[in-house]
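Removed: one protein chain of the complex. Kept in place: all other protein chains.
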Amino acid sequence: MTPAPLLEIAGLTRHFKLKGGLFGRSAGVVRAVDGISFEVDEGETLGIVGESGCGKSTTARLIVDLIAADSGTIRLGGRTLGVDLELRELRRQVQMVFQDSYASLNPRLTVEEAIAFGPTVNGVSVREATALAHELLVKVGLEPKRFAGRYPHELSGGQRQRVNIARALAFRPKVVILDEAVSALDKSVEAQVLNLLSDLKRELGLTYIFISHDLNVVRYMADRVMVMYLGEVAEIGPVESIYARPTHPYTQALLSAMPSMDPDQLTREAPLAGDPPNPINPPPGCRFHTRCRYATELCGKTTPSLFALAAPRHLAACHRAIPGSGHPDAPRRLETAA
Amino acid sequence: MSVTASALGRPTPVERSPGYWAGVVRRLRRDPVAMVALAIIVVLVLLAIFAPWVAPNDPYRSSMIRRLRPIGTPGFPLGTDELGRDMLSRLIFGARLSLLMGVTPVFVAFFVGSFIGITAGYLGGKVNTVLMRTIDVFFAFPSVLLAIALSGALGAGIFNGLLSLSIVFIPPIARIAESVTTAVRKIDYVEAARASGASAMTIIRVHVLGNVLGPIFVYATGLISVSLILASGLSFLGLGVKPPEPEWGLMLNTLRNAIYVQPWVAALPGVMIFITSISFNLLSDGLRSAMDIKA
Partner (left out) sequence: MSRPLVDVSGLTVRFHGERTVHAVNGVELALMPGETLSILGESGSGKSVTLKTLLRLLPEGRTDVGGRIAVDGRDVMALEGEALSAHRGGIASMIFQDPMLALDPVYTIGDQIAEAVVRHERVSRAAGLARALEMLTRVRIPSPERRLKAYPHELSGGMRQRAMIALALACRPKLLLADEPTTALDATVQIQILLLLKELQKESGMGMLFVTHDIGVAVEVSDRIAVMYAGEFVETGSVREIIGDPRHPYTKGLLAANLHGAVKGARLDAIPGAPPPLDTVPTSCSFAPRCPVRLATCETARPPVATLGPGRMARCVHSAVAA
């Protein structure tokens, strides 16, 4: 029997009202995250991919309540937030590393002070917290003697990101959310940090949520991948399954938009035209239908729900995959055995 | 499961970088303009403190025979004013009141305004709206007008003058404080601190104050010259310091008519106001550059 997932998200929703007009009347609603549900098993890495406006960063912030959710449930280790799980406890067990390594560190605090801040807030003495900070610096590959007394502006981007990782680890979390944590780093530094993340995951038994726009990195790091579009989940499944048999047309477009590494197989045609749309007043029905080459009238009317495909734990929200949906490409509905 | 401390329990010794403020001081020391301005201010402050010992004559002793002597008169190097009092001594003693009227209101406004602005900036939402719109009402008045109105309402005298000037400067400082705090609040490290479960007070103390007070302070030091001039203006209008107290603005007023007789002497208090104002401004500029950290 498979163990229960560590983190369960159900129906997570967050809309932002746009204020406009003379008296701050609502000028529209940004449906940043619209009722998404997913699970993360203990010890795995869930990759979340998507382009601007898909809601992946908002989702990360909703999970740790940096932004309050409008609705939805968050369950960690079987306990539900707001019922038998306190926010403080959730925030300790789920930590986040942000993209901008410089903005993530208070320029007035030294490296050790920055790492020790979290524990001191949670009742640990300054002395012990500082010792812990030094220990963590060693773990992330920074020599305490050289780095603990330095200020953020004296470090390189890669070094700062290591400090941010150490800062997250100071809480001894179960889950670490990496929100484009390596995106701003040079490729050679990125490789170093990815190696570090893999080592730490193994050593400390961590679970990762890895948010990135770089599909190569996600393929390397993640066990399962969730593809988001305009605030909804388009497809989710094991990484090899997603990359080998992408089912949702958006996933297919994303994968084929990756620049080719083979000079003999250059891209001939862009898979999608136009920019990723704004999540303000998204299209009705399937949100991708306005840019989808397979769209039919059905797609503009009915929103497809996530449907389990033949491959294990691989789901896609597309009418073409749902038997009997009415889409010409959909498989015929299987008759139940009489 | 709580956060456990390290098994060692003892931090290892580390190399320390000089702190932020040490860097600021170092950069400031290398700025010639700021250093000259600072020197001038220090001299003025020393003159004010040691006035009784430095001034050659009694600033209150008048003599109708010696009225409006020119600069260079033996015994009265900078001449005498319309009541025969020694200009040099009056200017030196005047530094006391003028500097007091210049610095104190800004000092007071710095604390009150920062408190209001940081609170409004950090809490946001309705609290911010209520606080800042109230501040805006005061801010809508031109500062001179507001100072005169308040002084007029409170009555003349040094204390009332200080009070009204303080009130005049609270709104601009509160605005700056709110704007800087709102900006800092959105930066990732504050979000990370919130995610660590720290209380609002702790976050403000550790993360916000250190990054916010600096810019506010620089802005406030720039206001000292304005305060000086406003104070002089109030005295000039008879609303601040009362005669026979030596205060540069008041001296400008009483020497008004002497402009036709001894223009250089009559202009002297204005020159002092000018030198002091510009020194504070240049020092403030230098501070701002020194605090700009992107090393």
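Per-chain residue numbering starts at 1, and chain names A and B are given in the order in which the chains are listed.
Here is the rule we use: a residue touches a chain if its C-beta (ideal position, glycine included) is under 8 Å from a C-beta of that chain, and two chains touch if they have at least 3 such contacts.
What you see is a predicted model, and the numbers here were worked out from it, not measured in a lab.
Every visible chain touched by the undisplayed chain in the complete complex is listed here: A.
If you put the hidden chain back, the residue from A:S156, A:N281 or A:S305 that touches it is A:S156. Between the chain not shown and the residues A:E51, A:D100, A:E113 or A:E235, the one that touches is A:E51. Touching the missing chain, out of A:L18, A:L66, A:A191 or A:A311, is residue A:A191. For the chain missing from the display, the contacting residue among A:L87, A:A270 or A:A310 is A:A270, taking the whole complex into account. Remark: the residues of subunit A touching the chain excluded from display are 51-52, 156, 158, 186-192, 194-195, 198, 213, 215-217, 219-220, 239, 253-254, 257-264, 266-267, 269-276.
Note that only the chains that are shown with their structure count from here on.
Between subunit A and subunit B, the centres computed from C-alpha atoms are 49 Å apart.
Per the touch definition, subunit A reaches subunit B in the complex via residues 61, 64, 66, 87-88, 91-93, 95-96, 98, 100, 103-110, 112, 114, 117-119, 121-125, 127-135, 144-151, 153-154, 164, 167, 170-172. Subunit B makes touch with subunit A in their complex at residues 1-17, 20, 187-189, 191-199, 202, 206-207, 210-211, 293-295.
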